[in-house]
Each structure stands twice: as C-alpha cells, then as structure tokens.
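Note that one protein chain is taken out, while the other chains of the complex remain in position.
Going in written order, the chains are labelled A and B, and every chain counts its residues from 1.
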Amino acid sequence: MQFDQILQYVLSGLSTGAIYALIGIGFSIIYNATGIINFAQGEFVMLGGLLTLSCLELLKLPLWAAIPCAIAVSTVVGILFERLAIRPLKQPTPINLVIITIGGSILIRGLAMLVWGKDTHAIPPFSGDTPIAIGGATILPQHLWILAITLIIILINKVYFYHTISGKAMRACSYNRRAAGLVGIDVRRMVLFSFIISSAMGAVAGIIVAPLTMIAYDVGVMLGLKGFCAAIIGGMSSGVSTVIGGLILGVLESLGAGLISSGYKDAIAFIILLLILFIRPQGLFGKADSERV
Amino acid sequence: MKKDLLLFTGFSTLVMLAPQLFSGGYLMNVLVFVGINTMLAIALNLLLGYAGQISLGHAGFFGLGAYLSGILTTTYSLNPWVAMPTAAIVVGFLAGIIGFPILKLKGHYLAMATLGLGIIIFIVFNETVELTGGPSGLSGIPNLKLAGISFDSDVKNYYLIWGFTLAVMLFSLNLSNSRIGRALRAVHDSEVAAQVLGVNARLLKVQIFALSAVISSLAGSLYAHTMTFVSPASFGFNFSIELLTMVVIGGLGSIYGSFLGAALLTLLPEFLRGANDYDIIIYGGLLMVMVMYMPGGLVRGIPALFRKIVVKGKAGNA
Partner (left out) sequence: MLEVSAITQIFGGVTALDTVSFSVAKGDITGVIGPNGAGKTTLFNIISGIYRQSAGTVLLEGKDVTGLPPERLARLAMVRTFQNIELFGAMTVLENVMVGMHTKSSSGLLACALKMPWSISEERRIREGAIKWLEFTGIIDLADHTAGNLPFGKGRLLEIARALAVEPRIILMDEPAAGLNSQETLGLAQLIKRIRDLGITVVLVEHDMELVMDICDRIVVLNLGKKLAEGTPREIQESPEVIAAYLGDDD
C-alpha cells in the first residue's frame, strides 16, 4: 500500500467529512435549542441539491444566483416544517417527536420524488473538473470548494453564536430552556431560528456535495444519518467537536472503503455510532453528562 | 376478563371463517401478509406501546429470522420445524446481548441506535453473498409440512400464518394483563416509581426487547417458508418505518390496534395500485396526522370521534 494512495483516501475523506460536519452541526443546533433530534435533517441536504438543479435548468439561473435561491426555498420548507409539524404538537414526548420528524422526512422525500422523479441528477462543478495534484494524490476543485465553504460556514456560525444577541440567546436556550424563558428570551422564536439555520446549513451541504456525488430524492437518509453520527462523535456540539467528528468519520469511511471493502463502507458509520453511544454517549471530547443516557 | 375472552373468540372465529367469505387466491395472499405484519406490529408494540421503548430496527430482526430459516433449510438442509425455533432462539439471544447497552439509551438516542443496528444488519444481508446470496436473494426455501400436508397454496398458508398470528395475539394479550405487563406499563408511565416498588426496569426492558425480537424472527421464518424466497430489499430501513407506522396508526399499547394498523397498511397499497410509488407520501402524511390529531391511534380515536359526532348531533337536535 503506497503512501500516495493513503493520502488520496484521506483527502477525499476530508471533503466528505466536511459535508457530514455541516449536517451534524445542523442536528446539534436544533437539538441544543429544542432537545429534538430532527430526523428530517437529511432531507434538507437533498432539497438543497435538487433545488439548485431546478434553478439551473428550469429557471436558467446562473450558478451564483441558483445557490441562494435553493437555500432560500429549503429554508422556507424548514420554517413550514417547524410551524406545521413541531409547534402544533400537543404531547411533545420524545417518542412523538421522533415519529413526527420521521413522518415529515418521509413526506418531504415523497414529495421530492413527485417533483424530481426517481432518477439521479448531476450538477456541474463550481469551477471545472481539472484535477489538482497534491503530493502523489489528486483532488478536484470541488473538494476545495467544499472545504472552503465549510470553513466559512463554521466561522459565520461562531460569530453568530458568540457575537450576536440572538446567537447568545440561542446558547442560553441550550443551557437551560426554562431559565432562558424566565429572563425574557422568546424560546419559541429561538426554536424557529434553530430550524431556519439548520435547514439552510443542510441545503448548503447538499449544494456543495451534489457536483461530486450526484443527487436524487433519496440521498437524504444516509447523509442525514452520517451527519448525526458526526454530531454524536462531537458530543452534539454545534462547534469544532462536531467538525472534527465529521472529518474523523469521513476519513475512516474513505480508508475503510479503500483498504477493507467498499460494500461495508456504510456500516462503518453505524458501528462507530453504536460504539460511541454505548461507551462514550457524551461524545469523544465531552465531559460526562447523564442527560443523554 | 370475560369480555376479553369473548372478543378474542369472536375475532378468531372471523379469522377462521374469512376464507369461506372471500374467495380468490390473490386476496388470500394479501391476507397472509396481513397476518405476518400483524405479528410484527404486535412485536414492536410490546416494546413501544407497553414498555415505551422505540425501535427503528425491527425489520432487521424480521430479516434475521427469515435468513436464518432460509439458510438452515437450504444450505444445511434442516427441517423447517427445527430451523424456525433455532432462528428464534439465536435472534432472541442476540437481542438480549445487544439489549443491555442499547436500552440504556433513551428517546432520540435509542431511536438512532436501533436505526443504526437495523442498517448494519441490512448491510450484512447484502454483503455476505456466499451465505445469503447478496442483493439477488436466496431462493428454494422449502414450505412447511405438517402431517403430510405441505403448506404450498395461499389458502393453506392463510391458515398456517393466522394460526401463528392468533397464538401471538393471545400470548400478548395474556402478557399485558399479567404482573409483567403491568410492570411494563408502570415503567412506561414512571420508571422511578416502578423501580421504587421493586421492578427491575432495566432487566424487564431487555426481556421485552428480546421477546419482541423472537416474535419478529418467528414472523420472518414464516415469511421465508411461505414465500420460499427472500431478498434484502424486504428488510430495509423503510420496512422498519412501515412497522412503526402500523403501530402508531393502530394505537400504541393495543394488540387489536396492531392488527388494525397492519391490515390498513397492507391493504392500502392494494387499493392504490395506480399510485404505486407514492405510498411513501401517504405513510409520511399518516404518521404526522395521527401523532398530531389522534395520538391514541385508530383503536381509540375512532370511538372518540364517533362519540363526539353523536354527542354533537344530539346537542344539535335539542
């Protein structure tokens, strides 16, 4: 096994990992604001990709206009989801929330199948597909786009959560929802905000990964679950731990697929998921927290 | 107590008479599936509705039962009547082992962990090609035979499957009205209070998880021996969700509700033939509507709706 080949696996693993990280942060933001694991998170990834496709092909928009358009529409779906499914729930027990977000995820997926059919679609890469050589390995320009955009999103997130009033309010909700409500934070608004941010981030993830992996109505399930796995490794943090979680998962998957067997590639994420939940439910980097078990 | 017995006797009589009332092999075939799905929905309901523990991986246990039965009877030429309990014991044992760590998790985390488990099992079915035949499936699984009768027609299979289904129903009804069933419901309502009264909640949850897996495995074996062919596609994540939908629609914690949910979801696609692929939209919509507007499921929601209409009607007349 050559060093170059391993480098190749690591490089492509990092860019998939960045996608998982974005999705995972989406999970964490909603979880921290509401205590809900949104099983529909992966569907926003799918929506981001497919909506961009429609903007490009149907509306003939240029790429720079198609992307914000797709993000905006996905976010509207996120808002509708929170308003129509989460907020009206009379008995928000964990099991009911699991069931309702699963129901929502199936519904969104089904509607996407109606609109876009069952075919897989491709989106052109943002800036050509001439491979770039790094050491003995090569990567595509799209890989760089993914890493750069993920980095930017994470920085924006950081600024939002630590330097704006609404971001700080959201963090307060994640520490203690009742106390946050008592000091005058509109908790329901924060819940809505968390859905807005998460659906937008999901859509971004879908848009930047689509040129690389193709996109279809049913890609949301697996991507969503892997994003969740990243968030679990990161201890449901909406910051750096989940990013590292995503990158670890991406690289392990890529190495596993290359060195062991590509058939078991998807199983790696779930085995890690179970091991983390069994052994360190607080995440790889977190301190013990009995809430989750 | 008497009323329960009467209800069950009535239900069984209807089930046994059904083949006389409806003729036609195709309908019998669909009703066989209703029976298998009823068993699966009851298995999941024991866990979700009684013990309050969710599983999104039950299709995996169903599949394990089907594949173990299939492999033992084809590759190892075992008698199906031996293969079935062997599969059930193996699956129950596996579920018991995994149950201890997995049931320590709660709510959303348990949902994700069981989902992951289901997907791992599904991947194993696809990848262990020498054993399972991989994605193209395993064929040539023998039918069950009893006293010279081979269960190879739809009507015979109907009686076979429903015999087992009724037994599973009776078993579960008895269980829910016993000290174990009460302890389970108690854990569901207030785990700490149940523990204070001496209920070992953790052990009980693992026991019911294993029982639920055993019933699912049994349904899987029966499925394999009636279809004579199995492939991974029947045991994926979507089927786990379909089972969850059956339980929620029928009514959490109701055995007859599980039958209603299973019957509805098995028959529905038959009526919606034209809309073949779009049934997932209906599942999604149904799940959401039920949780929002009829959290008790059909089995409680319909009578409540009926009362509401009758009371309103009377009030309107007066």
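Here, a residue touches a chain if its C-beta (ideal position, glycine included) is under 8 Å from a C-beta of that chain, and two chains touch if they have at least 3 such contacts.
Just so we're clear, the structure is a prediction, and the values are computed from it rather than from any experiment.
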Omitted chain - touching chains that are shown: B
Residue of B:19, B:80, B:133 or B:181 in touch with the missing chain, whole complex considered: B:181
Per the touch definition above, residue among B:138, B:194, B:222 or B:246 touching the missing chain: B:194
Footprint left on chain B by the chain that the document does not show: 171-172, 174-175, 178-183, 185-186, 188-190, 192-201, 207-208, 211, 253
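Please note the rule applied: only the chains that are shown with their structure count from here on.
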Contacting residues of chain B [partner chain A, same complex]: 48, 52, 54, 56, 101-102, 104-109, 111-113, 115-117, 119-120, 123-124, 126-127, 237, 241, 244, 248, 277-278, 280-288, 291-292, 295
In the complex, chain A residues that touch chain B: 31, 36-37, 39, 85, 88-91, 94-100, 102-111, 113-114, 118, 221, 225, 228-229, 232, 261, 263-264, 266-267, 270-271, 273-274, 277-278, 281, 292-293
